[in-house]
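For this depiction, one protein chain was excluded, whereas all remaining protein chains were kept in their positions.
Entry: chain A
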Amino acid sequence: MDEFAQVRAQFPILKQQIHGQPLIYLDSAATAQKPQCVIDAESHFYEYENAGVHRGTHELAARATDAFDQARSKVAALVGAQYGDGLEEIIVTGGATAGLNLLAAALSYASQGRGGSAAQQFAIREGDEIVVSEAEHHSVLLPFQELSYRTGAKLRWFQLDQEGRIRSDTAEQVITERTKIVAITHISNVTGAVTDIAPIVRRAHEVGAFVVLDACQSVPHIPVDFHALDVDFAVWSAHKMYGPTGVGFLYGKRALLEALPPASFGGSMVELAFMDRPAQYMAPPARFEAGTQPVAQMVAAATAAEWLSEIGLSRIVTHEKVLSQEMLKLGGIEGIRILGPSTGSGRIGTVAFDVDGVHPHDVGQFVDARGIGIRVGHHCAQPVHRHFGLYSSSRASIGVYNTIDDVDKLLNAVSDVRSFFRV
């Protein structure tokens, strides 16, 4: 058994049959399946360690707190973030969407004067600019578009080239002296294209703007080091990196997190609370983690992070590259158009495509009959579809467990779609 056959064998869900055929899961960009060790980690926590964290002095509370804190460090290590008492750069959130909304809200509060003088560096005023791209998932576009409406800032965006790549070469023009925030995807969940973010980060920092990176699609597929990328903030979710749902992460450079005001309020994030004057809030990460956290999920997410590191992201890149190349043969089938780069360089194996004359829902239903699960619709990214003159598409996306055989079965099925629907 080769190495990735052993990886695949760790996923119990993939062992089932769908309508009498082996399940072929090609929807990892929506959510990845979970290896047994991740499933076991969550169960183990509930069986032996479950308790409230950072409060209580009983044995279980100590175990749970220790597991939660260690989990944060393991997740940080995966993405090159700092960890250790007083150094943490990872905030636990309910997911990537929750992280983006938390950050946008904190920036909004800073703009209203909350957080004192240290937070004024984040203040966005009328006439300032917020920059996104046409390729953004709605979870990036909408929180920052709303932030622009609340603050009176102007929303600008990077356009896409013919293959759907973000035009990083236009950074000098799109990012101006008035730009305060640049929120951009690392890898599009539609085109699969990896954004060349270096020119964007360089230009943003030149004008004093902060860069927010949507790393949801990159962390599970390529090595990611936030310090090396020099982004100021980043988000991603556990469930796309083979971890559980319900937990995600907001990364921030430590100095920035220390200056950022809280945006979600409640228990476990405040040092002193009064009736007649403002509270004194805790240092990060606690300042941003109001209320009971998804502890069991966080512990399992850390197991997923360690598991990914053990396989090695560079080996995952090599494995998935072969599959991506095979998947791109979709573009050679008559009537099929790939929405995104047609060659394997600078992209991952998330491939959206249009089947001429057949609606994506019908495509999805047709391939499902052969046990193949793909995504159909607009994938929560309507503007990028508009760029291609479409409203929706079909999307196949690979994960560590996929094989050449999986991809070939998809190619076969897609080849038969148009004749079935009499196109």
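Assorted remarks:
FYI, contacts are C-beta pairs under 8 Å (C-beta built on N, C-alpha and C of every residue); 3 or more make two chains touch, one makes a residue touch a chain; residues count from 1.
Just so it is clear, contacts and distances are computed from a predicted model.
Comparing "Iron-sulfur cluster assembly scaffold protein", "Sugar ABC transporter permease", "histidine kinase" or "ABC transmembrane type-1 domain-containing protein" against the UniProt entry of the hidden chain yields the protein name "Iron-sulfur cluster assembly scaffold protein". In the complete complex, the hidden chain is touched by one of A:227, A:315 or A:359, namely A:359. Touching residues on chain A toward the chain that is not drawn are 16, 18-21, 358-362, 365-366, 368-371, 376-378, 382, 391-392, 420-422.
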